[in-house]
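Note that one protein chain of the assembly has been removed; the remaining protein chains are unaltered in position.
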Amino acid sequence: MNRELLYEKSIEGRSGYALPVSGIQEEFPGPEYLRSGPCGLPELSELDIVRHFTGLSRLNYSVDGNFYPLGSCTMKYNPKILEDVSSLDGFSRLHPMLPLLPGAAEYVQGALEVLYRLQEALCDITGMDAATLQPLAGAQGELAGILMTAAYHRMKGNAKKTVIVPDASHGTNPASAAMVGYDVITVATDSRGQMDTAEFAERINDEVAAVVMTCPNTLGIFNADIRKISRMAHSVDALMYYDGANMNAILGKVKPGDIGFDIVHLNLHKTFATPHGGGGPGAGPVCVKDFLAKFLPSPRIVRDRGGSYMPGEGDASSIGKMAPFYGNFGVLLKAYAYILLLGEEGLNDVSDKAVLNANYILGLLRDHYEVPYDRKCMHECVLSAARQSEKGVHALDIAKYLIDMGFHPPTVYFPLIVKEAIMIEPTETESRETIDRFARVMIDAAGLAEKEPGVLRNAPVTTRISRPDEVRAARDLNVRYTG
Amino acid sequence: MYYTKDHEWVKVEGNTATVGITEYAAKQLGDVTFVEKPVTGKDIKKGQVLCDVESVKAASEVYSPVSGKIAQVNGSMEEFPGIVSSLPESDGWIAKIEMSDPSEASQLMNAQQYGDYIRTIK
Partner (left out) sequence: MKYTPHTRIDIEDMLKTIGVPAVEDLFRDIPADMRAAGYGLGAGKSEYEVLGHLKHTAGRNRPLRLNLTGGGFYDHYIPSAVDRLAGRAEFYTAYTPYQPECSQGTLQAIFEYQTAICRITGMDVSNASVYDGGTALAEGILMAMRVTGRNKIVIDKSVNPIYRDMIRTYLGSQECELAEVGPDGLALDMKGFSENIGRDTAAAVVQNPNFFGTINDYSEISAGCRKAGALTICSVYPLSLGLLRTPGEMGADIVTGEGQSLGNPLSFGGPYLGFMAVKREYIRQLPGRIVGETVDRNGKKCYVLTLQAREQHIKRHRATSNICTNQSLCALRALLYLSCLGEKGFRDTAVRNYTLANYAVRVLSDIEGVEFVNGKPVFNEFVLRFKDKADVVYSKLLARGISAGIPLGGYYKGMDDMMLMCVTEKLGKDDISMLRKELEEL
């Protein structure tokens, strides 16, 4: 079956939309203001559209349909109640300008209270003193954090030029640092799978503005030297930045603010169970220590003596605005509800079970795949298909075989420092039986690599399409329908 | 032919150095989908970025192995960037550089040394 595009299904004159009768004569601006031709939007009935998109949706794997152990992305189950919460009319139709207009904050006290309480909860969870909910995704949280770093050093008159990141870091870390104009220094990972402390000690100097670390890192390893690293960083007035992408591993166990970090961003869509939406929206709140609070983006939500909530006055040192208003409110609301649902014990249970599941997978697969850093992991484990690649079977082939078996593949070829990397993050919401089934398929794949590599190289065979020509897509760019 | 640790090759003819990426680099990158064309006439120093080369899954900087002026750029690359990875050490050359210091080239590795070097990083 060939899946036609909406535009190819369009039938001239068909329509499925009507406006209310207005009783006002239609008006038009002069011809110099008018578009010269039609838009070229499809002409379809509502049922045509429903069938089209229902059909498309069936081509996706999703958390609700499939085990989705995409490493670093924390594809946990998203409780359905969160959708009910965010679509409550009292929240979804609120205009964000209201609290900025004279006297109108009174009309949105409920929404402002949610934001205020979430700020408080996230400070508690991260061990920090002040929070902004503005950043619209983790990467934007990083950008906010690095902009604050720059503002801090400007205020102190520090001549800083560089940001240190480990080579196992997320790509967003160096990219965010570069957007603020810092040169990036990359420190290698040692044989234990941690940033090499000795090399770090050589590279840290007066020019370093910040050290950006994910802890546990993308190899799923907690860096036990973190206090030492932060002491060295602080001795040259470099700030310690915590990339919260892997916070799921240490909920309830460690507060980044307690172990030497000055700035933290969280990925609410990962750690706090809001759905990933096929690539977003997310939310990337940033929490900081007191001495950096004045640099936070504005406005933050404050409570006055009378108990009313309102957007606070921005500090003159604030870096400004990362978002038009208070952040991705719909996402923030879901995260707040999730924190209420789980409470302290539930959050603690998240990291217990996330780490248990990851180590269980590692235990089941360690004899079948190379484990580049062979030790207990936190919330995810990184294997390598190096042994299989000697037989001509690559991580990608194993990933494609998993699709045939009904699993979304793990992250492959990341972190970049591991050859043939297979990065598995099961998350806490998966059951033992699901993990057992997944492990059996992974073990089968390792066996097939030895005996019948063709099966893997031919996979997937159950999907509508198989192994798209990505080189052609990049060379003969065709990024819109031109029919 | 001379080679660098960053996997560029240089062929010297008179004062002109032809530069490209090695077979090894091409294999690591996979099919090249785009080459950001170096600017003809520009002066470049040894070790500076000559251009960016992209494949589907990777992006890599090509460093100039010698100093001088960029005299010519391989015109085929624009329409057929894949030539850089399919015929890296012949038709897939990237640029010709008029060398300001021809002695730089001879300080690089020869084929034997480069072969040994690759074996150490495998």
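First chain written, first letter: the chains are A and B, and each begins at residue 1.
In this text, contacts are C-beta pairs under 8 Å (C-beta built on N, C-alpha and C of every residue); 3 or more make two chains touch, one makes a residue touch a chain.
Please read these numbers as outputs of a predicted model, since none were measured by experiment.
Asks: Specify the residue from the set A:65, A:392 or A:454 that touches the hidden chain.
Replies: In the full complex, the listed residue that touches the missing chain is A:65.
Asks: Sort through A:213, A:322 or A:446 and give me the one touching the missing partner chain.
Replies: Selected residue, touching the omitted chain: A:322.
Asks: Among A:266, A:286 or A:337, which residue is in touch with the absent chain?
Replies: Hidden-chain contact among the options goes to A:337.
Asks: Counting contacts across the full complex, list the positions on chain B that touch the omitted chain.
Replies: Residues of chain B in contact with the hidden chain: 33-34, 52, 54-59, 61.
By our rule, only the chains that are shown with their structure count from here on.
Asks: How big is the gap, in whole Å, between where the Cα atoms of chain A centre and where those of chain B centre?
Replies: Averaging C-alpha atoms per chain gives centres 37 Å apart.
Asks: So in the complex, which bits of chain A are touching chain B?
Replies: 413, 470-471, 474-475
Asks: In the complex, go through chain B and note every residue touching chain A.
Replies: Of all residues in chain B, those touching chain A are 30-31, 33-34, 54-57, 81-82.
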